[in-house]
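Complex shown without one protein chain; remaining protein chains in place.
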Amino acid sequence: MLGYEEKLKELGITLPEVPSPAAAYIPAKKVGNLVFCSGQGPSVEGKLVYVGKVGAEKTLKEGYEAAKICALNCLAAVKNLVGGLDKIEEIVQVRGFVNCTADFEKQPEVINGASELLEKIFGDKGKHARCALGTSSLPRNITCELEMVVKVKD
Amino acid sequence: MLGYEEKLKELGITLPEVPSPAAAYIPAKKVGNLVFCSGQGPSVEGKLVYVGKVGAEKTLKEGYEAAKICALNCLAAVKNLVGGLDKIEEIVQVRGFVNCTADFEKQPEVINGASELLEKIFGDKGKHARCALGTSSLPRNITCELEMVVKVKD
Partner (left out) sequence: MLGYEEKLKELGITLPEVPSPAAAYIPAKKVGNLVFCSGQGPSVEGKLVYVGKVGAEKTLKEGYEAAKICALNCLAAVKNLVGGLDKIEEIVQVRGFVNCTADFEKQPEVINGASELLEKIFGDKGKHARCALGTSSLPRNITCELEMVVKVKD
(Lines give C-alpha, C1' and ligand atoms only; values in the text may rest on other atoms or scores of the structure.)
Protein backbone atom coordinates (compact mmCIF):
# COMPACT_ATOMS: atom_id res chain seq x y z
CA MET A 1 0.00 0.00 0.00
CA LEU A 2 1.20 3.48 -0.86
CA GLY A 3 1.90 5.88 1.97
CA TYR A 4 -0.10 9.09 1.89
CA GLU A 5 2.92 11.10 0.77
CA GLU A 6 3.27 8.72 -2.18
CA LYS A 7 -0.45 8.90 -2.81
CA LEU A 8 -0.26 12.69 -3.04
CA LYS A 9 2.51 12.40 -5.61
CA GLU A 10 0.44 9.91 -7.59
CA LEU A 11 -2.46 12.37 -7.57
CA GLY A 12 -0.10 15.10 -8.77
CA ILE A 13 -0.74 17.20 -5.67
CA THR A 14 1.92 19.34 -4.04
CA LEU A 15 1.20 20.58 -0.54
CA PRO A 16 1.60 24.33 -0.16
CA GLU A 17 3.89 25.91 2.39
CA VAL A 18 2.07 26.31 5.71
CA PRO A 19 0.52 29.76 5.61
CA SER A 20 1.78 32.05 8.33
CA PRO A 21 -1.00 32.77 10.79
CA ALA A 22 -2.47 36.21 10.22
CA ALA A 23 -2.30 36.81 13.93
CA ALA A 24 -1.40 35.57 17.42
CA TYR A 25 -1.90 31.84 17.06
CA ILE A 26 -0.33 28.73 15.56
CA PRO A 27 -1.38 26.70 12.48
CA ALA A 28 -2.10 23.49 14.41
CA LYS A 29 -1.97 22.12 17.95
CA LYS A 30 -1.52 18.53 19.07
CA VAL A 31 -3.11 17.18 22.22
CA GLY A 32 -2.83 13.46 22.86
CA ASN A 33 -3.06 11.96 19.39
CA LEU A 34 -5.47 14.56 18.06
CA VAL A 35 -4.32 17.51 15.99
CA PHE A 36 -6.58 20.55 15.84
CA CYS A 37 -5.93 22.75 12.80
CA SER A 38 -6.53 26.46 12.80
CA GLY A 39 -9.07 27.78 10.33
CA GLN A 40 -7.42 27.81 6.92
CA GLY A 41 -8.30 29.92 3.91
CA PRO A 42 -7.76 29.46 0.18
CA SER A 43 -4.23 30.79 -0.01
CA VAL A 44 -1.37 29.54 -2.16
CA GLU A 45 2.18 30.68 -1.47
CA GLY A 46 0.91 33.44 0.76
CA LYS A 47 -1.59 34.81 -1.76
CA LEU A 48 -5.37 34.48 -1.34
CA VAL A 49 -6.66 32.91 -4.54
CA TYR A 50 -10.41 32.89 -3.82
CA VAL A 51 -11.88 36.09 -2.41
CA GLY A 52 -15.56 37.04 -2.51
CA LYS A 53 -18.91 35.54 -1.65
CA VAL A 54 -20.46 32.50 -3.31
CA GLY A 55 -23.76 33.55 -4.86
CA ALA A 56 -22.34 36.99 -5.63
CA GLU A 57 -18.75 37.31 -6.96
CA LYS A 58 -17.97 33.60 -6.79
CA THR A 59 -19.63 30.52 -8.28
CA LEU A 60 -20.30 27.19 -6.60
CA LYS A 61 -17.47 25.68 -8.65
CA GLU A 62 -15.07 28.35 -7.41
CA GLY A 63 -16.20 27.71 -3.85
CA TYR A 64 -15.49 24.02 -4.36
CA GLU A 65 -11.96 24.80 -5.54
CA ALA A 66 -11.48 27.15 -2.60
CA ALA A 67 -12.51 24.42 -0.15
CA LYS A 68 -10.02 22.05 -1.75
CA ILE A 69 -7.19 24.51 -1.23
CA CYS A 70 -8.27 25.11 2.38
CA ALA A 71 -8.04 21.36 2.97
CA LEU A 72 -4.54 21.25 1.49
CA ASN A 73 -3.51 24.06 3.80
CA CYS A 74 -4.87 22.14 6.79
CA LEU A 75 -2.90 19.06 5.70
CA ALA A 76 0.20 21.20 5.27
CA ALA A 77 -0.24 22.47 8.82
CA VAL A 78 -0.59 18.91 10.15
CA LYS A 79 2.39 17.68 8.16
CA ASN A 80 4.53 20.53 9.39
CA LEU A 81 3.58 19.82 12.99
CA VAL A 82 3.93 16.04 13.11
CA GLY A 83 6.61 15.55 10.47
CA GLY A 84 4.77 13.96 7.57
CA LEU A 85 1.39 12.94 6.24
CA ASP A 86 2.14 9.28 6.86
CA LYS A 87 1.82 10.00 10.57
CA ILE A 88 -1.91 10.60 9.99
CA GLU A 89 -4.08 7.73 11.18
CA GLU A 90 -7.41 9.17 10.10
CA ILE A 91 -9.34 12.34 9.43
CA VAL A 92 -11.80 12.91 12.28
CA GLN A 93 -13.73 16.05 11.49
CA VAL A 94 -14.07 18.87 8.99
CA ARG A 95 -15.96 22.10 9.60
CA GLY A 96 -16.35 24.39 6.63
CA PHE A 97 -17.68 27.93 6.55
CA VAL A 98 -18.78 29.29 3.19
CA ASN A 99 -18.78 33.05 2.71
CA CYS A 100 -22.02 33.47 0.77
CA THR A 101 -25.18 35.38 0.12
CA ALA A 102 -28.13 34.81 2.47
CA ASP A 103 -30.07 32.92 -0.21
CA PHE A 104 -27.26 30.47 -1.02
CA GLU A 105 -28.17 26.92 -0.01
CA LYS A 106 -25.47 24.65 -1.41
CA GLN A 107 -22.78 24.86 1.26
CA PRO A 108 -22.44 21.03 1.29
CA GLU A 109 -21.54 21.03 -2.40
CA VAL A 110 -18.88 23.68 -1.72
CA ILE A 111 -17.33 21.82 1.21
CA ASN A 112 -17.29 18.65 -0.90
CA GLY A 113 -14.19 20.22 -2.45
CA ALA A 114 -12.46 19.36 0.81
CA SER A 115 -14.24 16.10 1.62
CA GLU A 116 -13.77 14.50 -1.77
CA LEU A 117 -10.08 15.38 -1.77
CA LEU A 118 -9.64 13.82 1.66
CA GLU A 119 -11.32 10.62 0.56
CA LYS A 120 -9.17 10.53 -2.57
CA ILE A 121 -5.98 10.81 -0.53
CA PHE A 122 -6.84 8.82 2.58
CA GLY A 123 -9.50 6.38 1.33
CA ASP A 124 -11.66 4.97 4.13
CA LYS A 125 -9.39 6.63 6.69
CA GLY A 126 -10.35 9.95 5.14
CA LYS A 127 -14.05 9.61 5.93
CA HIS A 128 -14.96 12.22 8.50
CA ALA A 129 -17.75 13.84 10.45
CA ARG A 130 -18.55 17.15 8.85
CA CYS A 131 -20.34 20.42 9.26
CA ALA A 132 -21.02 22.75 6.32
CA LEU A 133 -22.17 26.24 7.23
CA GLY A 134 -22.87 29.54 5.61
CA THR A 135 -21.74 32.89 6.89
CA SER A 136 -22.07 36.49 5.79
CA SER A 137 -18.39 37.36 6.21
CA LEU A 138 -14.95 35.82 6.64
CA PRO A 139 -11.46 37.23 7.25
CA ARG A 140 -10.07 39.13 4.22
CA ASN A 141 -13.37 38.24 2.48
CA ILE A 142 -12.05 34.75 1.67
CA THR A 143 -14.57 32.49 -0.07
CA CYS A 144 -14.20 29.62 2.38
CA GLU A 145 -12.61 28.81 5.74
CA LEU A 146 -11.96 25.26 6.89
CA GLU A 147 -11.10 23.59 10.18
CA MET A 148 -9.88 20.02 10.52
CA VAL A 149 -9.34 17.55 13.37
CA VAL A 150 -6.97 14.69 12.57
CA LYS A 151 -5.91 11.62 14.54
CA VAL A 152 -2.20 10.84 14.31
CA LYS A 153 -0.26 7.70 15.13
CA ASP A 154 1.65 7.39 18.42
CA MET B 1 -32.56 3.14 36.77
CA LEU B 2 -33.94 3.12 33.26
CA GLY B 3 -31.55 2.80 30.37
CA TYR B 4 -31.65 5.68 27.91
CA GLU B 5 -33.42 3.56 25.31
CA GLU B 6 -36.15 2.87 27.89
CA LYS B 7 -36.19 6.52 28.88
CA LEU B 8 -36.84 7.51 25.27
CA LYS B 9 -39.79 5.09 25.14
CA GLU B 10 -41.14 6.53 28.37
CA LEU B 11 -40.91 10.02 26.85
CA GLY B 12 -42.74 8.77 23.77
CA ILE B 13 -39.82 9.64 21.51
CA THR B 14 -38.85 7.58 18.50
CA LEU B 15 -35.45 8.21 17.01
CA PRO B 16 -35.54 8.93 13.29
CA GLU B 17 -33.56 6.94 10.77
CA VAL B 18 -30.06 8.37 10.41
CA PRO B 19 -30.28 10.90 7.59
CA SER B 20 -28.02 10.07 4.67
CA PRO B 21 -25.26 12.63 4.40
CA ALA B 22 -25.98 15.15 1.65
CA ALA B 23 -22.42 14.71 0.48
CA ALA B 24 -19.01 13.09 0.89
CA TYR B 25 -18.87 12.47 4.61
CA ILE B 26 -20.28 10.21 7.35
CA PRO B 27 -22.91 10.96 10.02
CA ALA B 28 -20.57 10.45 12.99
CA LYS B 29 -16.96 9.50 13.73
CA LYS B 30 -15.54 7.84 16.84
CA VAL B 31 -12.06 8.57 18.09
CA GLY B 32 -11.07 7.12 21.45
CA ASN B 33 -14.30 7.28 23.43
CA LEU B 34 -15.50 10.50 21.86
CA VAL B 35 -18.03 10.54 19.05
CA PHE B 36 -18.14 13.62 16.82
CA CYS B 37 -21.47 14.03 15.02
CA SER B 38 -21.76 15.73 11.68
CA GLY B 39 -23.94 18.81 11.51
CA GLN B 40 -27.56 17.67 11.51
CA GLY B 41 -30.59 19.50 10.22
CA PRO B 42 -34.29 19.29 11.04
CA SER B 43 -35.15 16.36 8.79
CA VAL B 44 -37.58 13.54 9.49
CA GLU B 45 -37.57 10.46 7.29
CA GLY B 46 -35.48 12.23 4.72
CA LYS B 47 -37.70 15.31 4.50
CA LEU B 48 -36.69 18.71 5.82
CA VAL B 49 -39.45 19.85 8.14
CA TYR B 50 -38.16 23.29 9.12
CA VAL B 51 -36.89 25.48 6.31
CA GLY B 52 -36.52 29.26 6.46
CA LYS B 53 -34.99 31.88 8.71
CA VAL B 54 -36.06 32.63 12.27
CA GLY B 55 -37.18 36.24 12.44
CA ALA B 56 -38.54 36.03 8.91
CA GLU B 57 -40.41 32.90 7.77
CA LYS B 58 -39.98 31.01 11.03
CA THR B 59 -40.86 31.83 14.64
CA LEU B 60 -38.76 31.25 17.75
CA LYS B 61 -41.05 28.36 18.67
CA GLU B 62 -40.50 26.75 15.27
CA GLY B 63 -36.76 27.21 15.67
CA TYR B 64 -36.98 25.48 19.06
CA GLU B 65 -38.77 22.51 17.48
CA ALA B 66 -36.21 22.43 14.69
CA ALA B 67 -33.34 22.29 17.20
CA LYS B 68 -35.05 19.40 18.98
CA ILE B 69 -35.24 17.40 15.76
CA CYS B 70 -31.59 18.20 14.97
CA ALA B 71 -30.65 16.77 18.38
CA LEU B 72 -32.64 13.59 17.72
CA ASN B 73 -30.83 13.20 14.41
CA CYS B 74 -27.47 13.56 16.18
CA LEU B 75 -28.51 10.90 18.69
CA ALA B 76 -29.65 8.64 15.86
CA ALA B 77 -26.23 9.03 14.25
CA VAL B 78 -24.49 8.13 17.52
CA LYS B 79 -26.79 5.18 18.13
CA ASN B 80 -26.22 3.88 14.65
CA LEU B 81 -22.44 4.14 15.06
CA VAL B 82 -22.00 2.65 18.53
CA GLY B 83 -24.95 0.26 18.62
CA GLY B 84 -27.35 1.86 21.08
CA LEU B 85 -28.00 4.92 23.20
CA ASP B 86 -27.12 3.03 26.36
CA LYS B 87 -23.51 3.12 25.22
CA ILE B 88 -23.56 6.88 25.79
CA GLU B 89 -21.74 7.93 28.95
CA GLU B 90 -22.44 11.64 28.68
CA ILE B 91 -23.15 14.51 26.33
CA VAL B 92 -20.02 16.66 26.07
CA GLN B 93 -20.83 19.54 23.75
CA VAL B 94 -23.53 21.01 21.54
CA ARG B 95 -22.97 23.70 18.94
CA GLY B 96 -26.08 25.11 17.32
CA PHE B 97 -26.32 27.45 14.36
CA VAL B 98 -29.60 29.30 13.89
CA ASN B 99 -30.48 30.50 10.38
CA CYS B 100 -31.93 33.90 11.20
CA THR B 101 -32.26 37.56 10.38
CA ALA B 102 -29.45 39.90 11.41
CA ASP B 103 -31.58 41.48 14.14
CA PHE B 104 -32.54 38.17 15.80
CA GLU B 105 -31.05 37.85 19.29
CA LYS B 106 -32.60 34.78 20.86
CA GLN B 107 -30.41 31.96 19.50
CA PRO B 108 -30.03 30.48 23.02
CA GLU B 109 -33.81 30.06 23.31
CA VAL B 110 -33.81 28.27 19.95
CA ILE B 111 -30.98 25.90 20.84
CA ASN B 112 -32.74 25.15 24.13
CA GLY B 113 -34.89 22.87 22.01
CA ALA B 114 -31.86 20.59 21.83
CA SER B 115 -30.44 21.20 25.32
CA GLU B 116 -33.69 20.66 27.20
CA LEU B 117 -34.35 17.45 25.32
CA LEU B 118 -30.88 16.16 26.17
CA GLU B 119 -31.35 16.92 29.83
CA LYS B 120 -34.76 15.22 29.77
CA ILE B 121 -33.27 12.05 28.29
CA PHE B 122 -29.87 11.90 29.96
CA GLY B 123 -30.44 13.82 33.21
CA ASP B 124 -27.20 15.10 34.76
CA LYS B 125 -25.22 13.15 32.16
CA GLY B 126 -26.94 15.23 29.51
CA LYS B 127 -25.56 18.54 30.77
CA HIS B 128 -23.18 19.90 28.16
CA ALA B 129 -20.99 22.78 27.15
CA ARG B 130 -22.80 24.74 24.49
CA CYS B 131 -22.46 27.37 21.84
CA ALA B 132 -25.49 29.07 20.26
CA LEU B 133 -24.77 31.10 17.16
CA GLY B 134 -26.62 32.96 14.45
CA THR B 135 -25.87 32.77 10.78
CA SER B 136 -27.29 34.29 7.61
CA SER B 137 -27.54 31.03 5.68
CA LEU B 138 -27.49 27.26 6.10
CA PRO B 139 -27.58 24.31 3.69
CA ARG B 140 -31.00 23.93 1.94
CA ASN B 141 -32.06 26.98 3.97
CA ILE B 142 -32.71 24.77 7.03
CA THR B 143 -33.78 26.67 10.14
CA CYS B 144 -31.14 25.17 12.39
CA GLU B 145 -28.00 23.02 12.21
CA LEU B 146 -26.60 21.21 15.23
CA GLU B 147 -23.31 19.50 16.08
CA MET B 148 -22.80 17.22 19.05
CA VAL B 149 -19.83 15.62 20.82
CA VAL B 150 -20.66 12.62 22.98
CA LYS B 151 -18.59 10.44 25.29
CA VAL B 152 -19.30 6.73 25.01
CA LYS B 153 -18.45 3.84 27.32
CA ASP B 154 -15.49 1.57 26.59
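In this document, chain identifiers A and B correspond to the written order of the chains, with residue numbering beginning at 1 in each.
Just so it is clear, a residue touches a chain if its C-beta (ideal position, glycine included) is under 8 Å from a C-beta of that chain, and two chains touch if they have at least 3 such contacts.
Everything quoted here is computed from the prediction, not taken from an experiment.
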Checklist entry - Which is it among B:K7, B:K30, B:K87 or B:K127 that touches the chain not included here? => result B:K127
Item to check | Selected residue (touches chain absent from view) among B:S43, B:N73 or B:S115 | outcome: B:S115
Item to check | In subunit A, positions touching the absent partner | outcome: 21-29, 31-32, 36-39, 53, 97, 102, 135-141, 145, 147
Checklist entry - In terms of residues, what is the contact footprint of the unshown chain on subunit B? => result 32, 34, 90, 92-95, 100-109, 111-112, 115-116, 119, 127-136, 149, 151
